[in-house]
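What follows is a set of notes on a single structure, which appears directly below.
Not every chain is included here, but those present sit where they belong.
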Amino acid sequence: LTSNLIRCLGTTEEMAAVFSDDAVLGAMLEFEVALARAQARLDIIPPDAADIIASAPAPDAARIAREARQSATPAIPLVKALRAHSEFAHFGATSQDVIDTSLVLLLKRAAGILARDSARLDQSLRELSDRHAGTVMLGRTLLQPALPITFGYKAAGWYASVRRSWRRLSGRFDEALRLQFGGAAGTLASYGGQALVLAAELAKELNLPAPGPPWHTQRDRLAAIVGASGIYAGVLGKIARDVSLLMQHEVGEVAEAGGGSSAMPDKRNPSGCVVALAAATRMPGLVAQFLTGMTQEHERAAGGWQAEWQTMADVVQTTHSALAAVAGVIDELTVFPDRMRSNLDQAQPDTGAAEHFRRQLLEE
Amino acid sequence: LTSNLIRCLGTTEEMAAVFSDDAVLGAMLEFEVALARAQARLDIIPPDAADIIASAPAPDAARIAREARQSATPAIPLVKALRAHSEFAHFGATSQDVIDTSLVLLLKRAAGILARDSARLDQSLRELSDRHAGTVMLGRTLLQPALPITFGYKAAGWYASVRRSWRRLSGRFDEALRLQFGGAAGTLASYGGQALVLAAELAKELNLPAPGPPWHTQRDRLAAIVGASGIYAGVLGKIARDVSLLMQHEVGEVAEAGGGSSAMPDKRNPSGCVVALAAATRMPGLVAQFLTGMTQEHERAAGGWQAEWQTMADVVQTTHSALAAVAGVIDELTVFPDRMRSNLDQAQPDTGAAEHFRRQLLEE
Amino acid sequence: LTSNLIRCLGTTEEMAAVFSDDAVLGAMLEFEVALARAQARLDIIPPDAADIIASAPAPDAARIAREARQSATPAIPLVKALRAHSEFAHFGATSQDVIDTSLVLLLKRAAGILARDSARLDQSLRELSDRHAGTVMLGRTLLQPALPITFGYKAAGWYASVRRSWRRLSGRFDEALRLQFGGAAGTLASYGGQALVLAAELAKELNLPAPGPPWHTQRDRLAAIVGASGIYAGVLGKIARDVSLLMQHEVGEVAEAGGGSSAMPDKRNPSGCVVALAAATRMPGLVAQFLTGMTQEHERAAGGWQAEWQTMADVVQTTHSALAAVAGVIDELTVFPDRMRSNLDQAQPDTGAAEHFRRQLLEE
């Protein structure tokens, strides 16, 4: 159902499901039903209108997708479909309220998946570092031999960068995942004195934090998720770069479980690293896409906002693709300490403060 | 079938179909069947192997997508599925041969669609320019009033930029749409003395030009498609920017047919321009994505190549989204010459060489 | 001295000075002198070596720039020049130690300038918002008229986004501005048991926080400055977009002091907005540049790191260009409440919760 062959390396099955048609449509309907429930409770719309809206058959995703271009938003065909069942659907809200809030609901699920796999990777990297605290190897600079380090120190550098990057990204999710609710011009003017109570009820209904002002054209909080994702993908790419280089036949110091080749069945490829590096290759451009859209006009943008949905879905899926790949690589990494030792070719290697720094890094 | 709600504004139904699972899988199978046919003809594989491969049931796209991450390419699960029917499937070829050639087959279809709609837009812009050769309006610089121009001159500038940009892009398609066929290391070593004849037969089978050397890690021809698409989307975005500004209520000089609003039914939005501007917002980052992947390692890249499929599909769909939107806008554009005249507020406007330049532009 | 005509709109005089040849060379020498002083104090080098290094004539910046390409770093020619005076210069350190630390010293100055102007802009926006709490105007969505808002509410949205964005960027500076000191492979192996004391002394000498492990190929902290700068430039660009649109002759609701035209002396251009929008145009690509370099190899990167210096200098200068421009625009903005009122064309405008939201935004 969520298959999309052309982007099979750029997402995971689990994260593709978060942004599947069903899930996207579901999140949009979740907003509309919650809005109707809150409005019915406050007597803004008739009591049974909420039930009618909640029990309306789900509109056809393909049809909404098709009609969206006409009005430059999928919200219009969605609302039209719901209003065929109840004229009170989407009462007083604006397209951006449902689109942004549904995105927030999807991002909330995505954040949970990323948190779980980040914790798993943290754990694996910490164990890898501890296990190889005393494994001496060659430090390499500009792809040339430098001085000895330990593999545990190297892994601790990976660990600390992953941890810091996830902490930043996690903080940005916390900051951004909030209700969008402002009505046609961000003033909730349709609801008179009930506007703020309704907003609070709606947020409660959707399990979102107490709402603040709308953020229709203030996109810095979402942009901060995107920026932090770009950095996270970057540190994951660095790990993949290192592993793929260490796994070269001529170096041979580690091996990921890897995958095969269609032409040479015995060949072992650094497939996990490759998937992560592909993600890291695509990410800087995705971040640029989002930032480019930030100069949004007045109270709703003409272009910059409409570019966001797709970019955001790609950003999150790309990040998870890198994370899942690197977590897999690290979980099944084979380390060859003897080869590390023989590549180093020093009788008495001096690893200086490597162990001191390694422990500091594990504290970050 | 090709619905993907989250990217509904970033593609067209027609172009989404070009990159649908069915189409992608179909193109991969087209390569494998053509290869087997050519090989059977040259007695490289048994005569009936080609028929067995051609009549094998199509593998499940979702499954191939899922398994692709394991080996960092969808080619491996595809070949595995085919080899369950005939051990001679994909004989002597490499993953990149089928992936790149299938991409080329898809791009060929995409190029046809773009060519058709580019021609339509050319025609519409030329007519618009001719119709308004004498329609005087305010030229505006830095969003402030400057001197008089004609609307025909303005439209001719749009026309010439579209024409030049399509011509460049079209040339890049011609250059790049060629067979990829090199085997494991780009030498076609599995085929001995038959290698070059086989390559020629395969190209013929696929209706592609006579093949040259493989281009496994020389991606400049594809990159040139991407760069030219970025420029094309940019000139389309400029048209959309202009129209959306002229359509502001306070300016009121043109109106596109446009779309409605979920909160305010009487409101007319520049929906087509918005869709095109969203595409132009996403395009520079997409181009950067592709260029970032160009530093590809040795005879097959570890990351840079694997990032391309998805980016390329997005580039082409985004370009068509912009093109279709602007073509729609121009086809149904209403022009208000009286308002242009009253905004200009000059008794005897002097449009200088506008008409001379307009005619020159229509010759480009 | 710091002139660079080709990038005159992309920086400010003050920030160009932070990255001038004198300042860059000065920061590099500051590191080398501090290192020698700390080493002399710990008897790692002879006591007078530090004085000799400190009093050596400054090397020629142009010559260092020229020779840098030879070794892919300006550190080599710098150290060579110093070692002509004392063989103990740069003892035990690596090129990246001086390059990264000098960058940190420059960024510290840059952060101070940005902090000062951010505070000034905060203040101006807050006052603007308060002054126009009751100034009713048209809210505009997709560049079309929507419902009434207040100009104070609009300005409060600008204010809150600037404040949040600066707060994020400021936090990223705090996190990143730290000593780089690791020696050839990040182990400080040249200093034996004195390594950590030396690092602490060096940090103290440079007024930097107590040092942690080196971060030669872990660039997430610098990347976080870049990402947060990109977002800050984005929100500044949004303000500039809004002001430039409101200043259109046909809208006429605000005017910046602006600049003239070479062809039309009476024309008033939104020059400050234009400078800020140019910065916002360049920023997403600059962020992408930095992120692209993050997949750094092993213990020192071959390309990704060497791309950073220039990008970082551009990022900071571009951000300040936008900030200074927008601060200037807001400080001298003329607002035309009568025009706002007449463009709105409603007898009894209902601004809903605008004032409530405005106050909330001023609390952010």
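We call the chains A, B and C, going by the order they appear; numbering starts again at 1 in every chain.
By our rule, a contact is a pair of C-beta atoms (placed from the backbone, for glycine too) under 8 Å apart; a residue touches a chain by one contact, two chains touch by 3 or more.
Here the structure is a predicted model, which means the values were calculated and not measured.
Sequence-identical chains make up the whole complex; the displayed set comprises 3, and the total in this structure is 4 copies.
Going forward, only the chains that are shown with their structure count from here on.
When the CA atoms of chain A are superposed on those of chain B, the rotation angle is 180 degrees to the nearest 5. Shared numbers divided by all numbers used gives the overlap of an interface; between chain A and chain C this overlap exceeds half, so the copies present the same residues. Per-chain CA centroids place chain B at a distance of 37 Å from chain C. The mean-CA centres of chain A and chain C are about 27 angstrom from one another, to the nearest whole unit. Counting partners per residue, chain B has 244, 261, 263-264, 269-271, 274, 284-285, 288, 292 as the residues that reach two or more other chains. By the touch rule above, chain B contacts chain C in their complex via residues 141-147, 244-245, 247-251, 261, 263-264, 267-271, 274, 284-285, 288, 292, 343.
Residues of chain C that touch chain A in their complex: 72, 94, 139-143, 146-149, 153-154, 157, 160-161, 164-165, 168, 183-192, 195-196, 212-214, 216-221, 223-224, 227-228, 230-231, 234-235, 237-238, 240-242, 245, 277, 280, 283-285, 287-292, 294-302, 350-354, 356-358, 360-361, 364. Those residues of chain A lying in contact with chain B across their complex are 1-10, 12-13, 19, 21, 24-25, 61-62, 64-66, 68-76, 79, 90, 92-95, 98, 183-184, 190, 237, 240, 244, 259-264, 269-282, 284-290, 292-293, 302-304, 306-307, 309-311, 313, 321, 324-325.
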